[in-house]
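Heads up, one of the protein chains got dropped from this complex, but the rest are sitting where they should.
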Amino acid sequence: MRFNDAVLGAVFIALALYMIITAAGFPSFAGQPYGASLFPTVMGGGFLIGGALLVIRGLTAAGREIPAFTADPALLVPRNGISVALIVGAIVFYVVLADTVGFIPIALVILLGLFLWFRVKVVTALLLSVAVTALSFWFFAIMLRVPLPRGWLTGIV
Amino acid sequence: MSNIKRRTVLAGGAALGAAAFLPSVSFGQSNYPNRPLTMVVPWGAGGGTDATARIIASIVEQRLGQPINVVNRTGGAGVVGHSAIATAPADGYTIGIITVEIAMMHHQGLTDLDPESYTPLGLVNIDPAGIQVSSDSPYTTHDELVEALRAAPAGQFTASGTGQGGIWHLALIGWLQSLGLEANHVTWVPSEGAAPAMQELAAGGVDIVTCSVPEAQGMIDAGRARSLAIMSAERSDNFPDLPSLGELGIEYSMGAWRGIAAPAGLPDDIRQVLTDAVAEAAASDTYIEFMDGRGFGVRYLPPEEQASFMMEADAAMGDAMAAAGLAQG
């Protein structure tokens, strides 16, 4: 997904304005003219100048030829688009459900689902999902005591 | 306990049916805990609070017969970890170590949590603030330093130790006030913690560091800094050579403390099990040796006293922060 420089420039300018306006509300040190707002304001100023330079670049010279938005041709193949969405979806799935359901079932579903979508043979996919889930849980949760969520399996593993 | 009781009952020739009934009578005590516990630490792995938590956990877990996983939930000047403890289910499977910051953060408007958001299980440590100067400094006693402070215009001296509004900043403010000086008589230079502040002190960047003595020990041993006094009523066994403010005729004490706690609303039977285990841990040789080795002050207060101690600290912190213009709302 490529954007014309001017488009991203505008985004940076909007971000800069947001930062500067929000920062204006931060309290300053007692008796000093500056404080918590100084640094975000300076950063905002940087975005403002950088964004402006981008807008100029996007609207002049060679920049004018570039459309506001171009999608990567590979992404327009439906299957590829879905693959990318599935990666993001898998992480969202984990974020939403991991605390209640637990690491083990979620990791199994993510691995199996992705393997099958990517057309790994069913038997291989099953074996690999089980092995990777079991090994990673053993190594991190048991050996290294990372508190991976147990969820449904609380008290069992 | 319950095992012995059960055996006595059986030996007494009670009916088998009654014996089978026993476990459910003392349900809370004999079944809790039946799976591993989590102890949340609001500060990073390897630090003083982390070490204290781990050593306590190692003793408590032996007594409870279930492992305790120590989990560091860091960031936000302690807000993240303290919230994680307070908002966990009050089932006895999540406990945590709470620190002096819990009596400070809500005054700053960082969180709604205060000492009452927890079920106290025992205070295990108090470290008084110390007053440190560089070894190049001309002041060798507390009184010489105070004299120079009084003579100097406001803002000439600088001090450091924590971030703005942190525990050692409040220690400085309270100390200045007890001397009859303004809260901003000494300019506070915020630092990321005691160690960088001590480095600034040795490098000549600041004049005074008001962190606890154990945090300053490395630099003191290296001959780069010296401690002039500790901010407590009485002399500490850990630092027999240092005068306390109380001895110097100043009524002011301030220190950092650590206590074990569970979320508010913990059932009484579970609370009792944990309180006993923490009390035992705090009195153990392992714990005392460890704390002495680091120069940390061993001080145990049972839960009721811990609760009132925390509320007093909370009020004192509120006053100091209001005086320094650090309190919000």
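Letters A and B name the chains as they come in the text, with residue numbers starting at 1 for each one.
Rule of thumb we're sticking to: contacts are C-beta pairs under 8 Å (C-beta built on N, C-alpha and C of every residue); 3 or more make two chains touch, one makes a residue touch a chain.
The rule we apply is simple: contacts and distances are computed from a predicted model.
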item	value
Per UniProt record, name of the chain withheld from view ["Heme exporter protein B", "C4-dicarboxylate ABC transporter permease", "Biotin-dependent carboxyltransferase family protein" or "CDP-glycerol glycerophosphotransferase, TagB/SpsB family"]	"C4-dicarboxylate ABC transporter permease"
Candidates A:A14, A:I49, A:V130 or A:V157 - the one touching the absent chain	A:I49
Hidden partner interface residues of chain A, rising order	1-3, 8, 12, 19, 22-23, 26-29, 32-36, 38-40, 42-47, 49-50, 53-54, 57, 72, 74-75, 77, 79-80, 83-84, 86-88, 90-92, 94-95, 98-99, 107, 110-111, 114-115, 118-120, 124, 128, 132-133, 136, 140, 144-149
Positions on chain B where the hidden chain makes contact	44-48, 50-51, 54, 58, 70-77, 79-80, 83-84, 108-111, 158, 160, 163-166, 187, 189-192, 195-196, 198-200, 202-205, 217-219, 221-224, 290, 293-294, 326
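One rule holds for everything that comes next: only the chains that are shown with their structure count from here on.
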item	value
Chain centre separation (chain A, chain B; CA means) in Å	37
Residues of chain A defined as touching chain B within the complex	29-31, 145, 147, 154-155
Chain A contact footprint on chain B (complex, rising order)	34-35, 38, 69, 71, 164, 184, 324-325
